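What follows is a single structure, and I will ask about it in a moment.
Complex shown without one protein chain; remaining protein chains in place.
== chain A ==
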Amino acid sequence: MSGSGLILAGVDGDRAWGLQDYVARGGYSALRKVISEKIPPETIIAELKASSLRGRGGAGFPTGLKWSFMPRSFPGAKYLACNSDEGEPGTFKDRDILRYNPHTVIEGMTIAAYAMGCERGYNYIHGEIFEVYERFEAALAEARAAGLLGQNILGSDFSFELFAHHGYGAYICGEETALLESIEGKKGQPRFKPPFPASYGLYGKPTTINNTETFASVPFIINMGGEAFLNLGKANNGGTKLFSVSGHVNRPGNYEVAMGTPFAELLEMAGGMRGGRKLKAVIPGGSSAPVVPGNVMMDCTMDYDSISKAGSMLGSGAVIVMDETTCMVKALERLSYFYFEESCGQCTPCREGTGWLYRVVHRIENGLGRKDDLDLLNSVTGNIMGRTICALGDAASMPVQSFVKHFGSEFEYHIENKKCLVPPEVQYEGSQIYVRP
């Protein structure tokens, strides 16, 4: 964790996560302002729109617009959900936000609840991070005791109850409707859309779901104003963003930088390439995003538009860095196994297709590939994409298509020579246990 950003600024130290330190850093001033000045909900949503904040969960949907879909005056219960189910390989930012700065998420959610008229919210926390779930519960207790959460917040007539819901190991629950099913105490299987959660969400009531980092950005936007937030980044790509840098770098970790920061600079912050080796490829937005060859990546800036121009997606901001010791067939094999393992099995193209993709890549990696396997991979992905209930089908397909597109010769070498282009001993060395200096 490091950076001169907003969300991770000043969070060093054992007690920095607690209420006292958060307030000393200016925490809860945005909520106080909203409540004491009785800022109209429309004004809050207008600030968000001006900020150009886009959802940090992967899809990059404009947050202000999403909030405006909520039928604020709809009588009866309305819900808010925070998506902290972070399970997209390469992504580990929400964990750091929750353990180092949980109150910014609570404050952001409370302002969101105020703006959308929600009476109750849940933060869905990824199963494997139980200790972070406990930390978040402790922060909730602090906020309640201080009158910042619960009935009549800060003495006003606004009430909002917020709770943590702990997942237990299912990547698919990061998909927003699967997440709602899971909160309802069911299997996490995505729902058909429409209806969208804004009309039929948790327990059938209007619900808005945002990512942890999206909510964490809200207090800063209220405090500095939408335009100032936008200006931290660049047009259409407002603010700062956490990038989780993993793989072959000297200092893997989270780096919060302005949108539009050159990739080369981010790589430098992460300590540069491990062992001074050559950059081969980068997956810039979590494992579901198309892979980008290293030389192309070196010319990109870290924002939605630049990464999309390079043929990929900013996604969750998970930057997986691979050097020249990486066998691309083996890398893809592992990712394909993941999607096969995590498909919820509801749709035939995804359930069967992900298994098929994995088996074909597996046989290529193991020297049993056939001449027409690359065509087969492309045709299977073509049959999955756009034909499934949720985006996991596409998420499983995009890595396959992009690996074959950019590193096709490596796959062909495998098929013809029944071995890796990168010698096994080189791969072995490059994937050693990384001992931090």
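Keep this in mind: a residue touches a chain if its C-beta (ideal position, glycine included) is under 8 Å from a C-beta of that chain, and two chains touch if they have at least 3 such contacts; residues count from 1.
Going forward, contacts and distances are computed from a predicted model.
Q: Quick one: find the hidden chain's UniProt protein name among "succinate dehydrogenase", "Fumarate reductase iron-sulfur subunit", "NADH-quinone oxidoreductase subunit NuoE" or "(2Fe-2S)-binding domain-containing protein".
A: So the chain that does not appear here would be "NADH-quinone oxidoreductase subunit NuoE", according to UniProt.
Q: Based on the whole complex, identify which of A:R72, A:R144 or A:H166 touches the chain you can't see.
A: A:H166
Q: Of A:E342, A:D373 or A:E410, which sits in contact with the chain we cannot see?
A: Per the contact definition at the top, the residue touching the missing chain is A:E342.
Q: Spell out, residue by residue, where the missing chain touches chain A.
A: These residues of chain A touch the chain that is not shown: 77, 86-92, 94-95, 120, 122, 126-131, 163-171, 182-188, 203, 244-248, 252-254, 287, 318, 320-322, 326, 331, 334-335, 338, 341-342, 430-436.
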